[in-house]
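Only one protein chain is missing from this complex, and each of the others stays in its spot.
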């Protein structure tokens, strides 16, 4: 018997600091998740074994982070028909432009839901996963909606604070 | 009372030929959908009115296509907490590179699930919407899985056909 | 009864240090201005409410600064027919190249007067706003002209200073 | 005695087909305009003579179109303190990416109000000029507002027409 | 018992026209080769099965061609320790710039020997495979050397022909 | 009488820190190698003399590292028919994007086996050289295979270590 | 005994149509010139022999045209201390962006005087060569000045012609 969760895969353990933003968002929404280092190139068999097993155990969304010629999201997207979110990491001389194109330009039939390069994208991968789970789970959808509303108030408060500084 | 559907929005009716690929994939999976021209810049009020109404009527996923400084997906993502898929259109001198960056580089909190520029992306927007709905609806998930398997056979058949030509 | 002013909007309060250059130029010319944090994605309703209200209160030029998929200027341009100046901010891994394309590549009908990425652009947004107001207000036009002439002298003085250092 | 007009300058007469879009928008709003071929590099003296003379005769906005290392807008911006709008033309192997950067990345003090590359930008140069003149001339501002409203109706009509085709 | 050969894999049968240049070069040198359609995303299992089998049957060099987020070469490089040559195909709106970065920017440990985008690269993939086999097989090395020398003469003949045209 | 070795050439001695990664990989596999500073532009004659001599003394693979308009790999590829591996160095304002294109976009007939920009590429140049030599030398091929397998274990151990940190 | 001339080298005879623009400009100024096909990669020895011989025979300026990883200008610049002008050719999928960077980003000590990609650059290579020769030869300098003045008149005539069309 399986329970719903999100799997976060990264091509290297050096991607963890960036991907903490994803973990943090998922925790905010109380969404179960697993975090694994699996490389499309260096551990393709272990990656595949994990994806198959995770899917059977109830994984509903995969989040994959990688830099350079970032193939992890695309490779996982070829192993499962669950939604796969790709986070391009900016860890090389081209600052993630290579990772973005390697992640987003997928051929027809194997989509990767790509988010922004680096920290903003890592954060949004968490939000997007919550939104996707929210299609099936009304309680998650409500939490996402409530958090969005709270953010509006937070941003306007920052505006207020800035006004005080400006005058 | 609402029934689940996917909304396809495009910034201009000139985007329709590319977006037929999305419609075609959704039809393959028997997924209900609506297609509307709404511009983030030229009809922002009509866009917002449609998104709010569609969400109430049961829209679970929004697919937004736009070219140049493609803001439609991001604007819709700011209006709803349902998953929003962005398709960058290659209709200007920069061949969609501008549309890609305008769609994918969203700030933290408002994700857009971005797919490839142009036709491949339009096709994948349909697949990704089906995968997202499949998280909640097992019958759609099964159809996506079956179609994937059929595609493997189709591609290997193309390989066979090519062998005949080569020898 | 309304009095002429310039509104400076920014997508995040973290853009303020760069946008101080705009404020500084407007102060030089004695131009009234307001500074607000409003996000095209995170607070679209508050952004729209502010723009409508500001326009009624006499705002003649909007200056909008944003980074990444910088939609703020374009979104504001869709809400008003007053001139909108866009300042692309260089705050992400692509160093503002994404913000530039997201700001400048607007579709026909909704122009954004785009200036350079970052500090040079922030400064020029102030100059451009003054030039625009100067079309209607001769006293501002005179101030801009006088400041330009003073700058010529200042630059040539720097040349003199450099000559001293070189010999 | 001078009357208000807009000057359209282009680096080569081969830019005229693209710039017809600007002329057409100005005609829509009944705005007086002049069109001249003047090159920043090939006829710098004639360019300067024209700009000085036009300014005295009542030119309030300059629109400058050029391709490749597009310096015309920047050069004119250095000759006048009236607002200068730059239209990057896509007439070389880099498809206007060079013209965009050469036009928009102006140093502090000499702004160019840059619009999109090519046709969309040419059209928007006309709209932006009208908006700038509208700050001083309420009748132009009203026309721009009315045309914007008419465009909303036109776009929604295209949506209606598309619905008929889709069903 | 196995005999040496080169395997040419392509992500789609639409890549064949470009890859004929590779086949043609290998034929020039009398090098055995196989040509297969295998996709990193759409047929990952069939790709892996083929690579394992080919390696056992004597495949010494793999040549992989793919466009867009071109993962095929990198995926194959993760399945074998034989040299893998990657040919980025220019079949999308970004003209192969995406395929180049997806192929060449491999992380440490899993190299792909990347050649130029499109036809020039397809041709050079054949030459590079011949040079690699020539390290072990002196007769191939001699053929490559002889062909290089013949090309010098051919190019200088073209120069002669051009002289005739110029005068 | 000659013995097999790999030659590492770099355009400047400032490239050595990056290229230590290549040396280190070759040492891992016990592969003989020489390291020389030779510039395609500044010492073309010395470069050619070295390449000819090295080839005669048994050099089977050349690895060439250079930055900016990186011609060294291409120049060496025009001097020998042995496989030439190019490492683009990220030492200028364009962060190696110039070096990548200068190295990889070789015309038909003169291939350069290009690897990633900078450190990842330097490391992979060593692996690729080992794989190429492994076509002829089974003992090297075995070592490469074993090291690859060891890397899988190492990466999975990092995953284990991360699990401990996460819980 | 030698007489002054300009040498035009191109990497392939397919570059001749573009380089006719150079030849045409040199003919306008009555400057002696030779045109040769020599490749930095495919005929390095013949290229070097020609450059050495041409220099001895009185060649004062070399113009080198090449596409893709365009090394010809840089290679020639390494063989001579006469000024070398590089023309990047736009004959591949990256439209000359690769050729531009390969030509212009030369390391310190070996300059290449780079002009624009393609036809505009080919034309300007002729003008630049004439300007360089004009430093030593007053009669050429006078011709260049006269032609420049004539061009001003020609451009203003085009402006006149356009006025007729516009009214």
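When the chains are written out, they are named A, B, C, D, E, F and G in that same order, and each has its own residue count from 1.
Just so we're on the same page, contacts are C-beta pairs under 8 Å (C-beta built on N, C-alpha and C of every residue); 3 or more make two chains touch, one makes a residue touch a chain.
These numbers come from a predicted model, not from an experiment.
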item: Shown chains touched by the chain that is not drawn here; value: C, D, F, G
item: Listed residues D:69, D:152 or D:166, member touching the removed chain; value: D:69
item: Residue touching the undisplayed chain, where the options are D:21, D:106 or D:155; value: D:106
item: Interface with the undisplayed chain - residues on subunit G; value: 21, 60-61, 81-83, 85, 100, 104-117, 119-120, 123-125, 127-128, 131-136, 141, 144-145, 148, 151
item: Contact footprint on subunit C, counting only the chain that is left out; value: 90, 95-97, 116-118, 120, 151-152, 155-156, 158-159, 161-163, 166
item: Absent-chain interface as seen on subunit F, which is shown; value: 12-13, 16, 23, 35-39, 42-43, 45-46, 68-69, 92-95
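In this section, only the chains that are shown with their structure count from here on.
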item: Which listed pair, A-B, A-C or A-E, duplicates the contacts of B-D in over half of its pairs; value: A-C
item: Centre-of-Cα separation between subunit E and subunit C, whole angstrom; value: 51
item: Whole-Å separation of chain centres (CA-atom averages), subunit B against subunit G; value: 49
item: Shared-contact residues (touching 2 or more other chains) in subunit A; value: 12, 39, 42, 68-69, 92, 94-95, 97, 104-107, 109-110, 116-117, 120, 151
item: Pairwise chain contacts under the document criterion; value: A-B, A-C, A-E, A-F, B-C, B-D, B-E, C-D, D-G, E-F, E-G, F-G
